[in-house]
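Missing here is one protein chain; the remaining ones are kept as they sit in the complex.
Up next is subunit A:
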Amino acid sequence: MNAPAPAAVAAERCATSQFSVPTLHCAGCIAKLEGGLAATPGVIDARVNFTAKRVRVTHLPELDTGAVRAAIARIGFPAEPFLGEADGAASRESRELVKALAVAGFAAMNVMLLSVSVWSGAEGATRQLFHWLSAMIALPAVAYAGRPFFRSAWAALRHGRTNMDVPISIGVVLACGLSLYETATGGHDAYFDGAVMLLFFLLAGRFLDSVMRARAQDSAGALLRQTAPGAQVLDKQNVPQWRAAEEVAPNMRMLVAAGDRLAADGVVESGTSSVDRSLITGESVPETVTAGSKVLAGTINMDGPLIVKVTAAGENTAIADIARLMEAAGGTKSRYVRIADRAARLYAPAVHSLAALSFLGWMLAGAGVHQAVLIAVAVLIITCPCALGLAVPVAQVVASGALMRAGVLIKDGSALERLAEADVALFDKTGTLTLGRPTPFDTLPLTAEEKPVALALARASRHPLSRALAAALEAEGIQAATLADMIEQPGLGIEGHVDGMRARLGRADWVGAEQPAEGAALSTGFVLGSAPARLLRFEDALRPDAETAVARLRSQGLAPAILSGDRAQAVAAIGHQLAVEATAELSPADKFAAIERLAASGRRVLMVGDGLNDGPALKAAHVSIAPSSASDVGQTAADLLFLGDRLMPVPVAIAAARRTMAVVRQNFALAIGYNVLAVPLAIAGYVTPLIAALAMSGSSLIVVANALRLRSAAR
């Protein structure tokens, strides 16, 4: 079944790419995708992770990410590239914790078995033997499995602080020390079982938490990948020379070929072309540039070669400004204190004081040091926050599983907490409320004989409208015609000949079509021979369920609004359709500022956006969601990702987050209620190891059972 990769030999020079594939549904899809990819030339191995709806493809470096994505699309699955995190710090931490958990579980089972024998009446030598055996099992296990707590407690103490790990560590160490003393002196009771059980339950919570925790991703790195590594710089004799991006300086002249990304900001000196600025502005339609136009680093030159005089390079480009904004915004979010941490901050001192007070109390009441220490340890152990430690992570993990099935991925454990608090929802337009790709407006006004020609022309161009046209015609099942002498006219369009007739696809005035009155950007002209020229109109369609999703958000009490970098006209149309307030033509810094203003007035902002231009806003918002089709930057900056073409996952995630927080609060109430009952017993000295074990596991199990109710949270 797990056959080795066919070309394991070439393993060192292989590249690996990950894609999120939201439409994986069944075993058939797995087989189809893995099989199809394995048969693709250049692909060495493909492995689907069904849980994460992701596929990891090992391929030859010659094959770039776009080609692999196209291959996946050919097999029949829309896929989006997914960023790194292959074996990050978080998954190493989880692995460490799951091992500690296994050791603690093993020790807990065996020690408990021995303890049950002692409780059910083993006496004398047998009890001694069992106590020694327990010690032999428990001490190494505690030393191994307790490390995450000891380490963190020691770090906290060294800095003069205390956290939840301090009472845990003291409790466990004291319990083991005392039990060892009892065992050596032939005493009646040993607490090894309590110590290892405690570690087991706490590690379970810690493990679940680490599964949820953010896989910290370097968004600055993702941003840099969006800029070109270098440029062809013209020297005095107009000879192009490749220079790395760092070496490009203002006043140099760059030669930018069609299809290249710009490495620096500048002004076009000569050439005509259109530039895809979607990365910076979110505007989906390429902008025509001629001599004198400003162009920005990170944008793509679409049609013809340009000579660009550099005005700003490296650290001074617009894209670098965005990166700085994002870094600044990241700082504010990290100050957010998670519920569990807030609880721990209150909890640790209370537990310490209780234990210390019961020790003092019993000393004053005339009990011996031995008995007083015993009771203090019992208080420490029984108040130890097993249930408290499980309360948040179990709920989050169950809820995130439910959300995952509904097509929402959570990148950060605290995202659900923040999402539940959000009271304003801000949307980017292009790619978020809309699909971010043009689709034909109404039906295409083309005759049956024009369609194959139009498809052939459309396929030859990289322009988004050409691609949209090609996709629409392919969907109709049209076969492309064969064209002769196809040439692309920079900034105008593409031309070819069929049966002696000239066919053109491009700017309306170039093909002789009538200019549309409004919204000229999303239309293209087509003409074949002497037939009348056609105007093909496209729109960036709303996501199919955008209206219901926005309505549901309203009913959830979030005020929706649009913040877009797009043209005012396009934004107003969408705003009108959804009946929400819309602001257009915002720069990334404007969006960032708008969110800061709202935050300053005490609102908690949910930002939904996708592009690089939303990056700072996504980072600055209280919580943020991006579609999985978002740019790398959008994906790394957002706390949650939703898969597919529907917008409904956004309100669903909010509903689930609120239910999760309700369950978390119930769990805290249960855990605290248990302590209120158990602590007086412990202080009074009535807690035998049996009671401690039962109470501890009982309260943990109740908390887990309560969290399982969240399995259906994502509706």
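Here is the rule we use: contacts are C-beta pairs under 8 Å (C-beta built on N, C-alpha and C of every residue); 3 or more make two chains touch, one makes a residue touch a chain; residues count from 1.
FYI, contacts and distances are computed from a predicted model.
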Leaving aside the chains you can see, what is the UniProt protein name of the one that's missing? Options: "ABC-type glycerol-3-phosphate transport system permease component", "VWA-like domain-containing protein", "Cbb3-type cytochrome oxidase assembly protein CcoS" or "FAD-dependent oxidoreductase".
"Cbb3-type cytochrome oxidase assembly protein CcoS"
Among A:15, A:38 or A:406, which residue is in contact with the omitted chain in the full complex?
A:38
Which candidate, A:44, A:103, A:190 or A:498, sits in contact with the chain we can't see?
A:103
By the document's definition of touch, the residue of A:51, A:530 or A:601 touching the omitted chain is A:51
Of the residues listed, A:30, A:480 or A:664, which one is in contact with the missing chain?
A:30
Tell me, which residues in subunit A touch the chain that this view leaves out?
1, 3, 6, 26-28, 30-31, 35, 38-39, 48-52, 95, 98-99, 102-103, 106, 109-110, 113, 126, 129, 133, 137
